[in-house]
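What follows is a short report on a single structure.
Omission of a single protein chain aside, the complex is shown with its protein chains in their original locations.
Moving on to chain A:
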Amino acid sequence: MAQAKGILQLPDDPRFLDMAYDVQGPVPEEERNLLSNLNPQDREIAIKFWESVKSDFRFNEYLRGCLNCGVCTSGCPAAKFYDFGPREMIQYMMRDEVDKIWEFTNKKVWACVQCYTCSMRCPFNNEIAGLIMVLREYAVKFALPSAKEILAPYRRVLYTVLTMGNQVTPDMIQPDSFPDWGPQAVEESKNMDVYRKAIPVDLMQRTDIGWHPSLQTAVEMMTIMIESGVMDSLKGVDKDLYDMIMDIYEERKSQLEEIKQKWEKGELDESELPDSWLDL
């Protein structure tokens, strides 16, 4: 492709990559700066973001090379419905295209359905779906607007998973939020109480949780989330949710400690405990 005034003209369409350039390989930094559509502030974050992704311990393990063969995109379910393709991402990564990675992360990365078909088919054994997860993880860590937008309808799920270790609850299936699931969903939600009671396993008889975890399990779950830094990431994305979970943690932790101490001393009277700590 012709170079105008010494600046390489990059077409937006990734299908032209490799085929169209006189110069192959990463574009020199100064040229990329000139081509950037990002304002300097965004670009600074974009560079920080990309450097963090690249320094993650998984990056070099997951990204091994690219033939640009397109096998990943040809088998990709999301590529059939969205303006999205794994090859595009891998090519940007191979070329160190910070601006394109930034754009991909903000506009496209959430389209992936995480089926790992690309990873299994890739002749280079790239862990492509894993690279997508690295981008998503850092999008949350950097509290990018796209991550906030994606997580907004997800609050209840996050709350349940972080406090009780269950992703979904039976009573979330409500006719107004799942109208496309048909009359069965309406029937379920109307009779949820008795339907759950008719499940022949005591752990699964509540409507507000898939199975009833023990209090100790719930506290341990939150401990892991706090100690590993997940809660710190969440703070940037949803401060209210963060505060709520931390309050719950403190309360449940002290409940647990009290019960544990009594049990160890042999002073615990089981009959005084409520049937479920979830009702406390």
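Going forward, a contact is a pair of C-beta atoms (placed from the backbone, for glycine too) under 8 Å apart; a residue touches a chain by one contact, two chains touch by 3 or more; residues count from 1.
By definition in this document, contacts and distances are computed from a predicted model.
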| item | value |
| --- | --- |
| Among "NADH/ubiquinone/plastoquinone", "Ribose ABC transporter ATP-binding protein RbsA", "Monovalent cation/H+ antiporter subunit D" or "Heterodisulfide reductase, subunit B", UniProt-listed name of the chain not shown | "Heterodisulfide reductase, subunit B" |
| Per the touch definition above, residue among A:47, A:71, A:161 or A:248 touching the missing chain | A:161 |
| Residue numbers in chain A that touch the chain omitted from display | 57-58, 60-61, 64, 75, 77-78, 80-82, 110, 113-117, 119-120, 125, 129-130, 133, 136-137, 139-141, 147, 150-151, 153-154, 157-158, 161, 164-170, 172-173, 178, 180-185, 187-188, 191, 194-205, 210-217, 220-221, 223-225, 227-230, 233-234, 237, 256, 259-260, 263, 268, 270-271, 273, 275-277 |
